[in-house]
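What follows is a single structure, written as structure tokens, with notes after it.
Of the protein chains in this complex, all but one are displayed in their positions.
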């Protein structure tokens, strides 16, 4: 079963935590052991794992990415969001998280974040669980 | 079954779209629900998902990566392709795409691209489908 979540994002660039929603989706499948794939079917938003405890980490991440891939530049693509396309490929469109006893196996500090680079807007997140 | 595709690349740095070939490989497996992994077993080429509609996006991507990771620099590795190794790790060697009704579940704008960073040459792409 492929589970679709809709995640609203709050700013042009934002890391929106979705850990609890993914954990709940995993439980709803009844799968106790396997791998959970969180997949974002967009080209200006991706998904990443990072620290969920201190919001300063997500702020630092967004600021530094904006420095590495500036919004203004010699971009050919005319929609003003080439930076978002580049960041999406750098961060990637999926993460894999192990499942044990029906729960996500995450590190102490890890959370799952939709990484928005051209919002705000509602985004789709796919959760697919493979038993094994 | 592990499917091997050979993908010729056209320039030193190029994003070569392989969406249709991957979709056909998935159909050939007869799997209707699951996850498709596209895996590139090289160290100077990877794979990414990004916009397939406007070729300016791939041009912007290649140009910006060349700025972030210049070919010329204080590289120790003597083969002149250290930039390609770094870019490959930044972009990654695999993508995961959900499968529903025997088709890839891709966003409206998404395509699958072999990301060549040290071509042109023929590259191997592995397609592995897991049912579930």
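Read from first to last, the chains carry the letters A and B; within each, the first residue is number 1.
Basically, a contact is a pair of C-beta atoms (placed from the backbone, for glycine too) under 8 Å apart; a residue touches a chain by one contact, two chains touch by 3 or more.
None of the values given here were measured: they were computed from a predicted structure.
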Option touching the unshown chain, where B:5, B:56 or B:126 are the choices: B:126
Touching residues (missing chain, whole complex) on chain A: 33-35, 48-51, 54, 56-57, 59-61, 63-65, 68, 90-92, 95-98, 100, 105-107, 109-110, 115, 130, 132
Hidden partner interface residues of chain B, rising order: 1-2, 34, 37, 39, 41-43, 68-69, 73-79, 82, 85-86, 88-90, 92-94, 96, 124, 126, 128-132
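We take it that only the chains that are shown with their structure count from here on.
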Centroid distance [mean C-alpha coordinates] between chain B and chain A, Å: 20
